[in-house]
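Before anything else, here's the structure in question.
After this line comes chain A, so read on.
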Amino acid sequence: MENIINNNINYPVLSLITFLPLLGAVFILVIRNEVLIKWFALSTTFGTFIVSLPIYKYFDKTTHKMQFVENYPWITTWNINYKVGIDGISVLFIILVTILSILCVTVSWRVVQHRLKEFFVSLLVLETAMIGIFISLNAFLFYLFWELTLIPMFLLIGVWGGQKRIYSAVKFVLFMLAGSVFMLVAIIMLYHVGGKTFDILELTKVNYPVGLQLWLFSAFFAAFAVKMPMFPIHTWLPDAHTEAPTAGSVILAGILLKMGAYGFLRFSLPMFPLAVNMLFIPLLILSVTAIIYGAYVTLMQNDIKRLIAYSSVSHMGFVTLGIFTLNQTGIEGGILQMINHGIITGGLFLCIGMIYERTHTRMIEDYGGLAKTVPVYMIFFTIFTLAAIGFPGLNAFVGEFLIISGAFKANMIIAAFSIIGIVLGTSYMVWLYYRVALNEINENTKPKLFDLDLREIATLMPLVFLVFLIGLQPEILLSYMHVSVEHLLEQVHTSPIIEDYNISDSVNLMIQNLKKYIIGG
Partner candidate 1 sequence: MKIITMSEMFIHPSLFFILGGLLIPFLRGRTKQSYMVAMALLAFLAVVIMPHGTYGIYEFLEWQLTFGNVDKLSKVFAYIFCIMGIIGIIYSIHVKNDGELLAAFYYVGGALGVTLAGDFLTLFLFWEIMAFSSVFLIWYRKSEFSVKVGFRYLLWHVTGGLILLAGIIIKYNLSGDLTINHFPFHGWWPTDLQSLASFLIILGFIINAAVPPFGAWLPDAYPVATVTGAVFMSAFTTKTAVYALIRVCAGSEILIILGVVMAIYGVVYAVLENDARRLLAYHIISQVGYMVAGVGLGTQMAINGVVAHAFCHILYKSLLFMGTGSVLYMVGTTKLTELGGLYKTMPRTMIYTIIGGLSISAFPLFSGFVSKSMTVAAFGEEHLMWAFLLLMLASAGTFLHTGLKIPYFIWFGKDRGIKGKEPPWNMELAMIIGSLFCIGLGVFYQPLYLLLPYPTNFKPYTLYHISETLQLLLFTQLGFFFLIKKLWCENSISLDTDWFPRKYAKVLMWFANKPLSNLEYNYIGEVYEFIIQKPIMRVAYYFMKIDTVVVDGAINGVGKLAMVCSQKMQKVQSGQIQHYAMIMLAGVIILIIIGVVLP
Partner candidate 2 sequence: MSLLKIIEVFRTKTMKRIAYAALILIFVIDFFIPRYEIHFFGDVIPGFWSLFGFVACILIILISKWIGRLGIMQDENYYNE
């Protein structure tokens, strides 16, 4: 295994991070006392966060190879091993998951009224599954964790959600399953074609024929595009986000959406470089469409949560734009923007959740003049709004700058269109801000509004801190990515073209026969 290096950590740190939440969930199952459950969940997520810190201390930024690798044989007949590891692309997501999970626990402190135990169990199982996705180095393991996220998410939306929760939850699951079915078929095909192994690193080394690459890319694309979500299969997103409880929305927007993009980076780009290069322009166009379409529809929303949900479509469009530029700046911008989006949108959903707790309405018309009634809350909301706009000095600006830089290198016209997306983005956020914060105070909701308490401030502070930190010192995050992204790009740009033997030949033959039949008689 020459793709991995040894680090100074002697214990299986990645498995620890992954399964600690699961362990906590198991313990919670036997606890009766509600308060104890909440504190236990909090300590578990906090513990996971602490345990994930050594990774960043010992991470070697000079290599692209996998680090902290653990490899245990599992089902050996089919070469399915429990193999996990991280590199510069995946390392940042782990801390995003751990931080957001803590905040999900704290924000749900008072909200959950019934079935408290099951709620926190779902949350913790979800955390395990999410971390598992980012660290899996075995395709089968990856698929396992991928599907595993569906169940707790379904429960979170379906049991503790809003009015249309069952409908949204079912829609969510069906969309996801439909996409991942294709991915499963593709993974199995990879197993056969790639040398009877599910190991991701091994599979990446194989040069697949062009036609096959296109098919496999499309299959994986189905799964990742639904997850991101890309236009036009994004329609599950508004329903799921809106009906989910606050913690659900934060996790959904903050992490689950990123899984799709991560999939592109881990699977599609390294394994199917020819396909990616061929589909370069259409993918860019699709991304820009998502940006502009998402932003446009956002303008029309009257429900705050739905508005932020649709804005995620637009933001993830930026991420895919960055990724598919296939240059260093663009991809780094895309990855950074994923982290930024998780922080910003997570923060916005937390804000909305807190205000919803008080007024039980999400309609914009029910709000107004919040700047006067809840000034502390307004400070946080303003910071997140400015961050979402891409105000210089805050985190999203760096991501957007890098992405647009990369896009200009790739294709100028498409980049120009993406700038329209930023203008629209500014419009809807400023408009939302105006109607909510500055307008006339709405008398209906005024009595119910009281300012943030300490717990809520503590929930929002870490994100605000990160907004400024990344905005002023993005190198802290970017330094992890440089080498791995370079390596990825090497794989994408320098791959030999192998003539396809199976598919395109047979397709050619088919076409020739058809021609003979129709013309020749």
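A word on the picks: all candidates are chains of the complex that A comes from, given by their letters.
Keep in mind that, in the parts below, a residue touches a chain if its C-beta (ideal position, glycine included) is under 8 Å from a C-beta of that chain, and two chains touch if they have at least 3 such contacts; residues count from 1.
Since this is a predicted model, take the numbers as computed values, not measurements.
Touch with chain A in this complex holds for only one of 1 or 2, which is 1. Touching candidate 1 in their complex are the following residues of chain A: 171, 174-175, 178, 232, 235-236, 293, 296-297, 299-300, 371, 386, 391-393, 398, 401, 404-405, 408-409, 415-416, 419, 422-423, 426-427, 430-431, 434, 438, 472-475, 478.
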